[in-house]
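Of the protein chains in this complex, one is absent; all others appear in place.
Up next is subunit A:
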């Protein structure tokens, strides 16, 4: 189906998040206002004003009442989803790159109940492991680490041989949290087990994978990326590979691609019902794609 173009951000998109019901979509961009949209028709519902820096990430609580955003202004803010009022501000010593509500919504990742220090380089993603017992982090040093969320001890580390070679840019968990997918600038995405950190699959592509998403419905993964943003103006939009590429999760084969962006794709999110997905690009657009019926009968 024809994608819906949602123009509300003036700067490159950084993150997209659906709520659990899949009826609203939150988008974060390098402009300072996270925006909320209707996931069905792409109508803008409202914005959350208050941040003073690029907003890198967000998460919404299970009951869709609270929104947590992390920003480059070194704060994370808790919002009332309905009214857009700021409820609380967490202050950090560095830009907040990743936030996530834990199971039960009582703790949020990257909160100062516990400070984990150690790895070199920026952490791009940190998410909760099963039952809030662990925290999984990934970032510039291309190593995925599992930390104990109680003690802050390092539990596991992905091995260098089979792991990513360059900065890990994104990490998405499966719906049940049992496995996750990482995308890296080394032009590959990897599927790993959350508990054991075993490498299950590697998806190779031709361009840096800036964003990854997993279909909750079908065994598909989507990789988005493209040329480095700084080189976009010098290349043809066809050459930049600004497509969202679909791969079969099990067979690792390419199924197809969704074109449209004229900059690299920075964010991808699947609707929890698996029937639509949205992509956010360096070009400042969010594209909302409702899948055609054909999509659900793809056989390879």
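In this text, a residue touches a chain if its C-beta (ideal position, glycine included) is under 8 Å from a C-beta of that chain, and two chains touch if they have at least 3 such contacts; residues count from 1.
Keep in mind that, in the parts below, contacts and distances are computed from a predicted model.
Engineer: Quick one: find the hidden chain's UniProt protein name among "Histidine-containing phosphotransfer protein", "Eukaryotic translation initiation factor 3 subunit B", "Tectonin beta-propeller repeat-containing protein 1" or "Acetyl-coenzyme A carboxylase carboxyl transferase subunit alpha".
Structural biologist: "Eukaryotic translation initiation factor 3 subunit B"
Engineer: Looking beyond the chains shown, say which of A:47, A:86 or A:132 touches the absent one.
Structural biologist: Final answer for the missing-chain contact: A:132.
Engineer: For the chain that's not shown, point to the residue among A:161, A:176 or A:294 touching it.
Structural biologist: Here the residue in touch with the unshown chain is A:176.
Engineer: Consider the whole complex, including the chain that is not shown, and state which of A:1, A:251 or A:298 touches that chain.
Structural biologist: Going through A:1, A:251 or A:298 one by one, A:251 is the residue touching the chain not shown.
Engineer: Tell me, which residues in subunit A touch the chain that this view leaves out?
Structural biologist: 20, 22, 62, 102-106, 130-132, 175-176, 178-179, 193, 195, 200, 204, 206-207, 219, 227, 231, 235-236, 238-241, 249-252, 272-273
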